[in-house]
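With one protein chain removed, the remaining protein chains of the complex are shown where they sit.
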Amino acid sequence: MPSTIRVRATANGDTTEVQALIQHPMDSGFVKNAQGQIIPPHFIQQLTFEHNGKTVFLADWGPAVSKDPYVKFSFKGANKGDDLKISWADNKGATDTTTAKIQ
Amino acid sequence: MRVRTVLTSAFAALAAAALACLAASAVAAPDKPDPVADAKAFKKYFTDKFPKVKLEDFVNGPYSMNEDMHKQWEEKEQFPPYEFSLEAGKEMFGKPFKNGKTYADCFPNGGIGIRQNYPYFDEKEGKVITLELALNRCREANGEAPYSYVKDEMASLTAYMAFTSRGKPMDIKIPNDPRALEAYENGKRYFYTRRGQLNFSCASCHVQSPGERIRAEVLAPALGILNALPIYRSEWAGMGTTSRRFVTCNSQTRAVPLEPQSDEYRDLEYYLSYVSNGLPISGPGARP
Partner (left out) sequence: MNLDRTSATRRLILKGAGSVALIGLGFDLGLGLGFGTAPALAAANDKYPEEAFKQKSGPDAIKALYGKTAEASDKVKLDAPEIAENGAVVPIAVTTTLPEVTSISFFVSENPNALAASYVIPEGTLPSIANRLKMAKTCNVIAIVESGGKLYSATKEVKVTVGGCGG
């Protein structure tokens, strides 16, 4: 199955800008379906970005993060061609991970 | 009667008849559809109303009308919510049918970079063919079940095809065929006719009130309104096609929605696309 994670990591000198878009329903547990039943909460809880084995960014998310969540941040110390590893875990225990090259 | 008198009278009659014909054709113009003049007037109306908006920006709908919204749109476009549908569309487009053929076999240029030519008037059939209709026909011709017109696979496929045409100017043709003109006029008539409980026509919102709010939403100008489709709407939390938008717009104005790809909708798409000729394809798009 293809990864749910899309990443764009661009190095500009010493600073790398990272944008990630993840395919995930991020159901809050407050919304009802067409039959009037609550759609149970289903959302990513933690999203981790690692470079050279070190965590460069950690997101703790709740269900108030939008569907198909997006985040952008920047960090120093990486070079073009380096690997950036991204992983997430949701409240149902599902996970996904991918590695992207910094452009 | 003398021959000379007869000839003179005949000649006079002929001359009178000729003059009458000329006069008649000059007067008959208002009854004959003039899409070229329509398109020109349509564009002029919007560019006059919004002198600060560049012509190609009208395709961004409500975002071209409001600065606060434009900023939100710019942020979303950095990594747009339609990405997943677009990727899925590209994959779907390349996957062969059970019989080994692909979508590329059904379309000119393999289906790449042709979206701006849809809808077109098929002279053999005598009707307007939209991209969505063509895609389902392609499926059925190759032994596959048709897709729903409003979302999911149809949205993904049209997203991909629109993407391959991004930047190309809308290029709808009306052949010199009275049936094509009739379809165009039919679409135009639908656009301007009031209907439903709220007694709105498409023009009530998109010609009379672009940039203003209906309840909480900022209205898009009709010029270029189809160029961004299919769209990811935050309201739908998902993708929708031109068909979906026509259907839901009818429902929202409390008019009876028609079946997707019904005659009126296809003709409406034909008219609206034609009067937006020259504006760039921007699809797939994102909307509130």
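Order of writing sets the labels: A and B. Residues in every chain begin at 1.
We adopt the following convention: a contact is a pair of C-beta atoms (placed from the backbone, for glycine too) under 8 Å apart; a residue touches a chain by one contact, two chains touch by 3 or more.
Treat the numbers as computed from the prediction; the structure is a model and nothing was measured.
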Absent-chain contact - pick from B:K43, B:K76, B:K151 or B:K188: B:K76
Of A:T4, A:Q45 or A:T98, the one touching the omitted chain in the full complex: A:Q45
Contact set of subunit A toward the excluded chain (per top definition): 15, 28, 30, 45-46, 54-67, 69-77
Positions on subunit B contacted by the hidden chain, ascending: 61-62, 68-69, 71-73, 75-76, 81, 205, 213-220, 233-235, 237, 249, 252-253, 287-288
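As a working rule, only the chains that are shown with their structure count from here on.
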Approximate Å spacing (C-alpha centroids) for the pair subunit A, subunit B: 37
Of subunit A, residues touching subunit B in the complex: 2, 6, 8, 19-21, 23, 67-68, 70, 72
Partner subunit A, residues of subunit B touching it in the complex: 78-79, 81, 83-84, 87, 237
